[in-house]
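Here the complex is missing a single protein chain, while all its other protein chains stay put.
Going by the order they are written in, the chains are A, B and C; count residues from 1 in each one.
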Amino acid sequence: MVLKTYRQAINEALVGEMRRDADVILMGEDVAGGAGGSGEDDAWGGPLGVTRGLLSEFGSDRVLDTPISEAGFIGAAIGAAAAGLRPVVDLMFNDFVGVCFDQVVNQAAKFRYMFGGQDQVPLTIRTMIGAGLNISSQHSQSLYPVFSYFAGLKVLVPSSPYDAKGLLTSAIRDNDPVIFCEHKLLYDMVEDVPDENYSIPFGEANLLREGQDVTIVALSRMVHVATEAAAVLAREGIEADLLDPRTTTPLDTESILDSVEATGRLVIVDEAGPRCGMASDIAALVAEDGFGHLRAPIVKVTPPHVPIPAAPNLEAMYIPDVARVVEAVRRVVAY
Amino acid sequence: MAIDLNTADPEALRRRLALRDDPVQRYRRLVEIRAAEERIREFHASGQAWGTTHCADGQEAVAVGLAAAAPPTDLFWVAHRVHAIGLALGCTLESVFAENLGRTTGSVGGIGGSFHLTDVGVGLIHSFTIIGTQIAQALGGAFASQVLDSDRVTVAVFGDGATNIGVFHEALNLASLWKAPVVFVLENNHYAEFTHVDAVSTVTPLARRADSYGIPWQVVDGQDVEAVTSATTSALEHARGGAGPTLLEMSTYRYLGHSRSDPAAYRPEGEAEVWHERDPIKVEAARLRALNVVSDADLSAIDESVANEIAAAADAAFSAPKPPLSAMFTNVWAPEPAP
Amino acid sequence: MPKWGMTMATGKIVDWIATEGALVDEGDELVEIETEKSVNVLETTSPGRLVRRVGQEGDELPVGALLGVLAPPGTEVSPEQIDEFVAEFNASFVPEVPETEEVKGPSRVTVDGLVIAHRHHPGGGPPAAPPLVLIHGFGGDQDSWQFNVGEIARDRPVRTVDLPGHGQSSREVGDGSTQFLAGILSAWLDEVEPGPVHLAGHSLGAAVALELASAREVLSLTLIAGLGPGTAVDRDYVEGFITAQRRRQLKPHLLRLFADERFVTRDMVETVLRAKRIESTSEALERIARASILATETEPRIRLASPPSPTQVIWGRRDQVAPSAQAEALSPPLTVEIIEGAGHMVHVETASRVNRLLRRMATVHD
Partner (left out) sequence: MRTMRAFEERMHVEFAGGGVPGFVHLYAGQEASAAGVCAHLTGRDVLLNTHRAHGPAIARGADIFAVAKEIYCRGDGLCRGRGGSAHLHDAANGLWAANSGVGSGVALGCGAALAARTKGTGGVAVALVGDGAVNQGVVSEGLNLASIWKLPLVVVFENNGYGEATAAEYAIAGGSIAHRAEAFGMPGHRVDGSDYFVVSESVGTAVSRARRGDGPSLIEVDVPRFFGHFEGDAQTYRSPEEAERARRERDCLVKFRESVISDGVLEAESLDLIDGEVAHLIERVYTEAKAAPLPPDSEFMEYIYADSH
C-alpha cells in the first residue's frame, strides 16, 4: 500500500503514459514554468506543481510552455491530436474556457462528427474546478455540466487520487477529446495508489457505500462531503447507497437507476450550480426512467444560483456541506 | 442603467487628487504602496486572509505615475495585480485591506477578494483575473466616450503576458479603426506568471506590435514616476484630442513571485538585484533630495506616518464585520428598471 | 473473541448458537460473530460444557475478550468458581493493538527477476514452530486469508504470498503453468523460509501447493477446493472473471464463489476490480487460466494416490465453481472434509472450521 496525493497520482499518470507512448505531449501555461528565463527550467511544474519533473525527463519537445493564449494553444492541441499526437493540455482554471470556448466545443467536440468519422481527436484537457480558496467567481466554478452538454466531449470528475490516476490514464489512451476536471481542494488528499499503470473505464460509477434507505449521488469533492454525511446517517440507522459517477459523459445511468429502484429515494450532491447542472440532469433521468420506484421527491443539494463570493464566510455557505446533505436525506427518508 | 461614476468616497477622491501636482505626495504614495503590500502579505502568511494575492513590489512607479497623470474623470480597467494601482488611484488603505480580509468595508464588500478591487468613484472600474479582458473593456469605455461626446479617456493596464492573447490584438485593431480615446498601458515586468517574456514572443520591444495596427507606441522607464507621468500625460492628451490610441510599454520588474505561493526560482541569480538598484522609491527619493524639496528627516517622517496609517487601517479592517449571508445574494441582478 | 482479519479490532455477538449448559464437541457451532467484513460462526476447538455465556447478543467486544466459559468434559464447576475465573480473566485482559501491517502493505522481494509481495505473521506461538504457508486461488490475493491468519498464528508463524500475476506481485507469469508458479514460490521460500513448512493452497493455490510439495520438504499439505491440475472447474466462471472490467460485470461472478451472497461486499468487489485494473493483469490471468486451470489432465489422481506429504482435502458442499463431488471419491491416505453450507471460498465462509482443520493438521505433523 502506497499513500500518494491526488497531485502525485496525476503526475504519475502523465509520466506513465509519456513513457509508454512517445506521441503523448504536454502543453499549457507554465507546465514547466521558466521557459525562456535564465533561471531554473522546471521552476514551477504547473501552476500547482502537478507537472513538476516532466520537463527534465521528457524534454522541451514534449513538455511545452505556452504563452497566455488559450484559444491558440488549445486549437493547436486539437490540430496536433488530429495529426497523430496525444496532447495533454492544461487549461489551468476551467473558468478560462470562456476565452477558448469555440476551440473546445465547436472544434474539438465536433471534429470527428462533422467530418464523417474520418478523424479522431485524442486530446486530454486538464483543468481545475471547485470553490474553497476564496479566489472569487472567475477561478472557482465547476463547469463540468457545461462540458457535458456537448456530445463529442467526454468529461471526467475524479474525486480521489486512485480515480485520478486511473481515469487520467484512460483519458490519454482514449481517442476522443476528454475534459479532466481536477478539484483544486483535492490536490493534497492522500490515498493508496498503485505504482503500476492502471486504467479505470469511463461510464462506471464508483459505489462507495451500500445501503437500502436512500441513494446519494455525489460528484468530485462532494463525494467526500457525502461520505461524511452517510457516516452520520448510518449512526441514525439510515443506510445510504453512495454513488460517484466519476464521469459525467458517459454517465453510468444504469447504476443510478438500479440503486434508486432498490432504495426509492434520491439525493444528489453537486458543487456546480442548481440550474442546468448534473444534479438536474440526474434528477431528470430518474424522474423519466425511475419514477415508478420513487417513494419521495428527489432532492438536489447544490449551491444557490449566485456567482461565488470571495469572503470566506460566504463561500463556506455557498458550498454544500455535511449538515445540508444529512438534512436532505432525513427529509426524503421521513417523507 | 449605467454605473454611477459620482459615488466617490470623499477620502478616496482626496487621495487621488493629492497626487496631481505634488511630488512629495507621489513619493509618499510609493512608500505607502510598498508598506501596504507587505502588510497584506502578513495577512496571508499568518492565515488571517487566504486565497491568493499578487503583489507589485518594484512596480509602484507605474501605478503612481498613471494616477498622477490622469484626471479623476478618466477611467481605468486594470489587471489582477491591482493593490498598487488601486491605492495610487485613491482606494483607501482600509478598503484594500478589508477586501483582502473578506470584510464588508472592503472595496467590493468582501465579495471580490484581493484581485477584484473596484472603486468607480475614483475611476477604478474593475480589476480582472481573466487575462486581457480589460483591454477590450477599456476600448468599450472609450467608444462610450465617443458616442456620449465626453472628453473622458480610458486606460487599460495589463501585463506582458496579455500581449499574446487574442483579445489584445482584437482590441488594438478596433481601437485603431475607431481612433478610440484609449491608452494601452503594457506593464512589462518581464514575467507572465513564471514564464519569461522572451519565451512567449519573438518581438522586442513588445510595444512594437502596435505598428501592425497603425498605433503609435513608446517604451517608458517604469522605475521612474516622472517618466511614467510625463509619457502618460502626453498619451492621454493625444487621445483626448481625438488622435486615437497609444500603446505605452512601462519597463519594470516584479521583485517577488507571481503570487504568494511563488518563490520565483525561475529567475537567474542577480537579476532582481540589478533592478533593486533602480528601485522606484530610491529613484524618487534621490530626485526630491537633489531638488532640495525634502530633507532626510522629512523622508523618515513620511515612513513613520505611513506606518502609523497602515497600522490604523489594518485595525479598522480587522474590526469590520464579515458580510452577512444576504450579501451573497445581493448584486446578482441589477435593480428593476424604473417604471 | 477470535481475530478474523489483520485489522480486526472488535467483533459483535450476533447470535449464541450453543445454549448455556450444553455439551459441545470440537467443531460444534458456538456463536455467530459479526466483524467489519463478514459474519462468521465460531466453532468449538475442544470438547466441553458451555457453563457461561459471558458476552451477550449485541455486545461489541475487543479481540481476545472473553466470550464464554467452557469447562473440560466431566468436571463440575460451581457458579462461584466461574465468577472468579471471569473476574480474574478480565482483570488481566489487555486488548491487543490491531496490527498495522495491512496499512504498511506487504513486503516485496525479487525472485528470479519477479517482484513477489508477501507477509510474515509471527503470531504468538513458539517462533521455532514450522510455519504454515498459505497460497491463494485464481484471481485472489494473500488478503483472501485474512480470516485465517490471525487464529493460525496463535500456534505458529504464518506466511502469505501473492502469486505472480496477482495482488501486488509482478504481472510476469512465464508460461502460466503451475510448474512455473511453484518454481517461483520455491525460489521465494529458499529466500525467506528455507526450512520445512506446512503448506495449504486454495483452488489454483492448491495446484501450486501440490507441485511445490513434490519439489521441497513439506510437512503437511492442505488442498482447499482444488486438487491440482485436472480439477473440474466451471469454464464460464473463469472466462467471465477474466473479462469482467466493471463492477456490474464482475459481481455476478464473485457471487458464484460463495454459498452465502452476503460475503460479496462492496469492498470485496472493489478490491478485486482494483487488482484487475493493473496493466497486464488480464493477460496474466488469461495465460494462467489457459495453462493451469482449463487444461485437462489426469495426472493428479495418480499423484494423490500416494501424496508427497500427509495431505487433507477441504471442500465446500455448495461449491459452484469446482463441484465438491470430485472430492467425495477420494480415499485414504487422504483425509477429506466436506463442509455443508459452504461454497468455493470455504476458508472465508466457514473460517472457524477451516482454521481448526488447518491448525490440527499442522500440529499433528510438526
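Remarks
One rule holds in what follows: contacts are C-beta pairs under 8 Å (C-beta built on N, C-alpha and C of every residue); 3 or more make two chains touch, one makes a residue touch a chain.
Just so it is clear, the structure is predicted and the values come from calculations on it, not from any experiment.
Among the displayed chains, contact with the absent chain in the complete complex occurs for A, B. Per the touch definition above, the residue from A:V15, A:L48 or A:A71 contacting the chain not shown is A:A71.
Checked against the full complex, the candidates B:V200, B:M250 or B:A285 give a single residue touching the omitted chain, namely B:V200. Set against the missing chain, the residues B:S114, B:N164 or B:T229 yield one that touches it, B:N164. Remark: the omitted chain is touched by one listed residue; of A:Q103, A:S259 or A:T302 this is A:Q103. Across the interface with the omitted chain, subunit A contributes residues 23, 25, 61-62, 64, 66-67, 69-85, 87, 99-100, 102-103, 106-107, 111-122, 151-152, 154, 173-176.
Residues 164-170, 172-174, 176-177, 199-203, 208-209, 211-215 of subunit B touch the missing chain (whole complex, contact as defined above).
One rule holds for everything that comes next: only the chains that are shown with their structure count from here on.
Taken as a contact graph, with one node per protein chain and an edge wherever two chains touch, the assembly forms an open path, each chain linked only to its neighbours along a line. The pair of chains sharing the greatest count of C-beta contacts is A-B.
One simple way to say how far apart two chains are is to compare their mean CA positions; for subunit A and subunit C this gives 40 Å.
Subunit B and subunit C have CA centres that are 71 Å apart.
Across the assembly, subunit A contributes no residue that touches 2 or more other chains. Counting partner chains per residue, subunit C shows two or more touched chains at no residue at all. Residues of subunit A touching subunit C in their complex: 1-2, 162, 166, 192, 194, 196-201, 204, 206-210, 254-255. Residue ranges on subunit C touching subunit A, taken from their complex, read 102-105, 168, 171, 245-248, 265-266, 269-270, 274, 277-279.
Contact residues of subunit B toward subunit A in the complex are 49-52, 102-103, 109-116, 129-132, 161-162, 164-167, 191-201, 262, 264-269, 271, 322-323, 325, 327-329, 332.
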